[in-house]
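Every protein chain but one is kept in place in this view of the complex.
Order as written gives the chain letters A, B, C and D; numbering starts at 1 within each chain.
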Amino acid sequence: MAMVNRPQFLPWLPPIGRKTLFALAVAFICFAFAFPVLWLILTSLRPESGVYYVHRGTEFTLASFAEVLSDERIVAAFLNSALISTLATVFSLLVTVSSGYMLSRFTGPASRLWFGTIYVFRCVPYISWVLPLYFVTQSWGLYDTYTGLLLPHIAVHICFFSWLMKGFFDGIDPSMEYAAMIDGCTRWGAFIRVAVPSALPAISALAVLCWLFTWNEFLFALILTGNRVPVITVVMAQFVTEMGLRWNLMAATAVMALLPAFLIALFGQKYVIRGLRI
Amino acid sequence: QVKELRIGYQPSPIQDASIAMFEAWGAKNGVKIVKVPNSYGVYVEKMTASLTSNSDQYDVIWHNDDWGQTWAHLLEPTDDVEANKFGSKWSMSPIVFANAQGQNTVVPMGQTFSVFFYRSDLVKPEEVPKTLDELVTMSKKLQADGKVKFGYVGGMSMNHSWFSWFWSMWANNCDVLLPAYERDNKKLAEAGWKSSLTDPCMQKTVEYWWDAINTHKISPRGMPAYDRNEANAIFMAGDAAFTVADTLWWGTFNDPNKSKIVGKVAAARFPLGPDRKKPFGWDDIWGWAIPKSIPEERKKLAKQMLNAMMLDEEGQTKLFKSTGAPPPNTTFWPKIAEQDAFMKLLKEAVLDSPDKVRGAYYFPQWPAVHKAFNDAVTKAVTGKREDIAKVLAENAPLVSKAAQ
Amino acid sequence: MAAISLSKLNKHYGSLFHAVKDVDLEIADKEFVALVGPSGCGKSTTLRMIAGLEDITSGDIRIGNKVVNHLPPRDRDVAMVFQNYALYQHMSVYDNLAFGLRNKKTPEAEIRTAIDRAAGMLGLHDLLQRKPKQLSGGQQQRVALGRCIVRNPQVFLFDEPLSNLDAKLRAQMRIEIKRLHAEIPTTSVFVTHDQVEAMTLGDRVVIMRDGRIQQIGTPLQVYGKPANKFVAGFIGAPAMNFIDVNVRSAAGVTSVEAEGLRLTIGPADAAALAIHSGRRVIMGMRPEHLSLGAGAPGLGFDAHVEVVEQLGSEILLETRVGNASITAARVPAETAIARGDQVRLSAQAGRLHFFDPETELPIS
Amino acid sequence: MAAISLSKLNKHYGSLFHAVKDVDLEIADKEFVALVGPSGCGKSTTLRMIAGLEDITSGDIRIGNKVVNHLPPRDRDVAMVFQNYALYQHMSVYDNLAFGLRNKKTPEAEIRTAIDRAAGMLGLHDLLQRKPKQLSGGQQQRVALGRCIVRNPQVFLFDEPLSNLDAKLRAQMRIEIKRLHAEIPTTSVFVTHDQVEAMTLGDRVVIMRDGRIQQIGTPLQVYGKPANKFVAGFIGAPAMNFIDVNVRSAAGVTSVEAEGLRLTIGPADAAALAIHSGRRVIMGMRPEHLSLGAGAPGLGFDAHVEVVEQLGSEILLETRVGNASITAARVPAETAIARGDQVRLSAQAGRLHFFDPETELPIS
């Protein structure tokens, strides 16, 4: 690597001091960043009598995890959440890749209108939206069904992801698609067989983010599901009762929910950083 | 065809115990009980939306006095549930649950109210503070002796106002709206939905808490933002000598898994303020209701089930044992009280109290009023002491306005 | 195989920008036509209209006597090589070559044969399993050519296919394309902004400027008889020297004059120039037609050397004559000459060009 | 102003890749040295080590007699022009030029004077307020030069500054750089992969290959006396033709033979070749030293024309002789000649090069 990419911090310090200081600073930042989650993990390991006064006492136990796992709904909820996150990711990308492509490659009134629509609806607050959404899903018979949870989740992402996908496609030279069209592809062929594969890095970046967003989504899940489609965030929310919070169980569930998200983020970050260049 | 009943509820020990009775009945009568838990955070809004959209998602739903009047017109009358006559007359008053035709719309599930808890290892029953002033002196003494960090800790923020604001207000012969203790909407309207914030009794109450927190330091400075989780956590950790909480927590305070003060808790009457001489009790119910929109035969089935539940002595005894909430059938109370000291205490302190107050108001604007009230007193107690009167006066019109 | 005919072809972008103006061009079957012009002159647009990638505003395009104005690209049976190659990055070379044929549902066995043949012709055999990113520029260029060859189309279109290559490779690929056209004669249109490429590759060269065709002709025609000053300056490297001169006709002798320069014009040009006598015209002299030394009488002038460019085989001189810059090529490499020297240059009789300063058309 | 000296300079990337190998080079004060070689040969790496952008693995770099091995770039007092210009896109041309001076806290008045002078020299006056995106390639190139000039550094470094320009502009900028160096003589190192640029610009040319220097010499030296076959092939355009030939010495006459070709060697080369009699050597002939027609006896051969490249001023012929490809330049433009014709070419006596097939060193 060239030297210039590393201008020195605090050039007046001796190298050893600089290194130590740097390491300390980085360690501190990491600690501060991870702290709430570390604390959550610690909390989940404390017996119920110690989930608030986490710092008082040194008993640790897996009892909360055992209790949570003994509920068969929790397993179902994990599977459901995984399924819904995955499906929502796949479908969100299916619809937004094509819509972003359209925004990038065509500059007609249709494109401007669509962009305007997306922009306007991106600005609408969720509050004015979820409750009518409940009416709508209920009257269409979609309340508390996979479809009824999945489709709105996809709809949420349309505006944002279409916008991002447009940016990604703007960065891809269209001549490959022209070549494909001359090579006998229809426009669809050129889009699916050539443009989409070249946008894969961006698509995988969005996939990772979309999965995480959906996995952690609360409000829609809360409003749109009953008991037939328990998802993990709703199960967590059910630990908030009229008679107080079952914080130990909630923390344990949250920690378990952290694990898949962590794995996705761990293995996905490479694609995210590579793909997010707009 | 399998008969089934769908129960819309919200997981909590009382409801779980009540549903256990449904299930026992269902097993005997060949009815499948389908439990549909809902999240607390959105229960009322979702259920309201469901009721107004005439869906038949639920046959029996959890009902509560706070929204008794909000739903009354959407619910099936339950006057024909015979065993309802055994319910508490006070709690099932028409003011709370009757529809426009005066028909009752609830079947009780259990009594829910708060009591004054104290640390029996630190305070002898005869030393328990009887007045707010005694609460201060007793607390200061315990703190000075290094027995506890704080005298009193209780919930204060919105939705948990009851645990400190409401009882202390009542103890000062005060209420959210004037005239005090009035719940007849017509009379309240005649009085112009007058807020009590400008009443001297309210100022006294706020000043009491201001002093408790800032002058006497018997309560933590963060208390105005506490909800019940935080207050109870501190109490259960042994850091406070007194609290006010739902009777339900009796079980929790005495659960070695959850609490550090097992066997060191007792309950008593609320300490009184200078303006009130007679002790008072506060008593509400949770109940079950049947949506109007479901088919007739299921309504009938649901009523049969609820009737059976009301008569299930074994189940109701279990309900009390597991939760500390007095069961819905008042005729079982004496028997339980004979075996159980806590029930005896509850009967004396609250249930049999001749002077009872109601926790909420019964009209649709109540949540807005409650919030306006809570915002006002929180603002006053977290501000400067000399500004209290001013803040209360400024906010009084907002409470009245919210009620209209 | 097919002829291409463009008639009254126009392209507007939006309502303001007129990119291609009334282009008429007939390309014979199997002919290789090079389209050359400065950047932004509308070459690519024209080519893309032929390919069907851009709709036409007005006019007609015929391929093999069929009007294709509204045919989508896939139905025109053309193949195209792009400036940046436009290889499918996510496919192997083999799949890149096979893509077009697979679109036509050609049996795999046939595809294999076709690719085998093309790979042999272009020396791609060892690269078939690689991805485009693993290839050098020249190799990518060959794959792009291969992709066209295997489809055996009616028409080849090239959009500056060599401009991303370095000088050496460019010369080499030029010859390869030329050889390819000889082996598989196919109607071809080659767009470039490099006149050397246009000259060496095209059977005919089409010079465009600002959306309009300036001249169509064989390489020798456009070099020797440029249709206007623009073409004269554009074709030939180093570029033609232009000098403002005054025409003097006296005593039957026509001469042109500028500061530091006075040339006697031969009879062929003199006739045409005579009517401009006393007026200003633009004289063009190609660097390769200037030589060091006295030369024929009346054709020499003194020049002040400003830059000496030693090419090994010859020297290029940048000189100053009066206030004009004049480049001379073809100075023998071993000549001892340096910046600041004074040299005598002489023009070749009959190789001078004259243009009208207003119309920029040749005077002859 | 300062001389540059590289001694035993090495650069490793990682533990495996040895990018620059034992480079020794002395550059005199105010000299203009061109560093040329194929892509990946280590030119840029060498230049970047001089600039201080890359640490050196071993060896020494001196600028003006001071070892600068570990000096950061800003303390070396060098200026650099990058291939893609590396202009600061978001700053106006003026700010681009001023940036380096402002770093040194030069007073604004002085900056203005310096920029004024540079802008005058490069004709940038009208562009000072524009952003780089609003400039053409050649103008950007000039700004990049200007940015170096204003700083008035000890050393100019150029990393392929012309390779993004088109042919015409490249020739023009070449002359401008040459002129600039004449006006402000500064020690300069110019990296390029284009031998024409190297030859025309460099006082001396350094040819590199695989991290090693192959030859250092004036343009005429490297053209006329290449140090090995690689240099011979690299310098000169079109490239030298190489043919495997057998040496035959009989009856005092030395000749070389290949399929379809038999040339009699003049006395100068004969002496050196004699010891290789009966063995295979590589013969090099530059295209510009082959001419059409019979020529001197014993130096002609028949060739089969494969590609004809009409340049207007001359024709390049690609021909086949036996199984060798031979290119001939300098065929008069008007010659009537076509693919498939049989022609007679003749070599120039004394202009033939011979190389040992093993060592690739010249035989002489």
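What we mean here is this: a residue touches a chain if its C-beta (ideal position, glycine included) is under 8 Å from a C-beta of that chain, and two chains touch if they have at least 3 such contacts.
The rule we apply is simple: contacts and distances are computed from a predicted model.
> Could you check which of "Probable glycine dehydrogenase (decarboxylating) subunit 2", "Sarcosine oxidase subunit delta", "Stage V sporulation protein AE" or "ABC transporter permease" matches the UniProt name for the chain that's left out?
According to UniProt, the chain not displayed is called "ABC transporter permease".
> One chain is left out of this view; which of C:Pro72, C:Gly137, C:Gly266 or C:Gly322 touches it in the full complex?
C:Pro72
> From the list B:Val60, B:Ile234 or B:Ala349, which touches the chain that is not on show?
Checking the options B:Val60, B:Ile234 or B:Ala349, the one contacting the hidden chain is B:Ile234.
> From the listed residues A:Leu45, A:Met102 or A:Ile203, report the one that touches the chain absent from this view.
If we include the chain that is not displayed, A:Met102 is the one touching it.
> Looking beyond the chains shown, say which of D:Ala28, D:Ala86, D:Met121 or D:Ala167 touches the absent one.
Result: among the candidates, D:Ala86 touches the missing chain.
> On chain B, where is the contact patch with the chain that was removed from view?
Within chain B, the residues that touch the unshown chain are 42, 44-45, 48-49, 51-52, 67, 70-71, 73-74, 149, 157-158, 220-225, 230, 233-234, 237, 239, 364-365, 367-368, 371, 375-376, 378-379, 382, 398.
> If the missing chain were put back, which residues of chain A would it touch?
1-9, 11, 22, 26, 29-30, 33-37, 39-40, 43, 52-56, 94-96, 98-99, 101-102, 106, 108, 110-111, 114, 117-133, 135-136, 151-152, 154-156, 158-160, 162-163, 167, 186-188, 191, 209, 212, 215-219, 233, 236-237, 245, 247, 250-251, 254, 257-258, 261-262, 265-266, 269, 272-278
> Given the full complex, what residues of chain D touch the hidden partner chain?
51-53, 72-76, 78-80, 82-84, 86-91, 99-100, 103-104, 131, 147, 151
Just so it is clear, only the chains that are shown with their structure count from here on.
> Using Cα averages as centroids, what's the distance between chain A and chain B in whole Å?
Chain A and chain B have C-alpha centres separated by 39 Å.
> Just curious, how far off is chain C from chain B if you go by their C-alpha centres, in Å?
91
> For chain D, write out the residues touching at least two other chains, lowest number first.
Nothing qualifies.
> Within the complex, which stretch of chain A touches chain C?
So the residues of chain A touching chain C come out as 173, 175-176, 178-186, 189, 194, 197-198, 200.
> Which of the residues in chain D come into contact with chain C in the complex?
39, 163, 166-168, 171, 174-175, 178-179, 182, 193-196, 199-200, 219-220, 222-224, 235-239, 286, 288, 306-307, 309-314, 316, 318, 333-334, 339
> If you look only at chain B, which of its residues touch chain A in the complex?
Its residues touching chain A are 10-14, 35-42, 45-46, 49-50, 53, 55, 57, 64, 228-230, 232-234, 236-237, 246, 248-249, 256-260.
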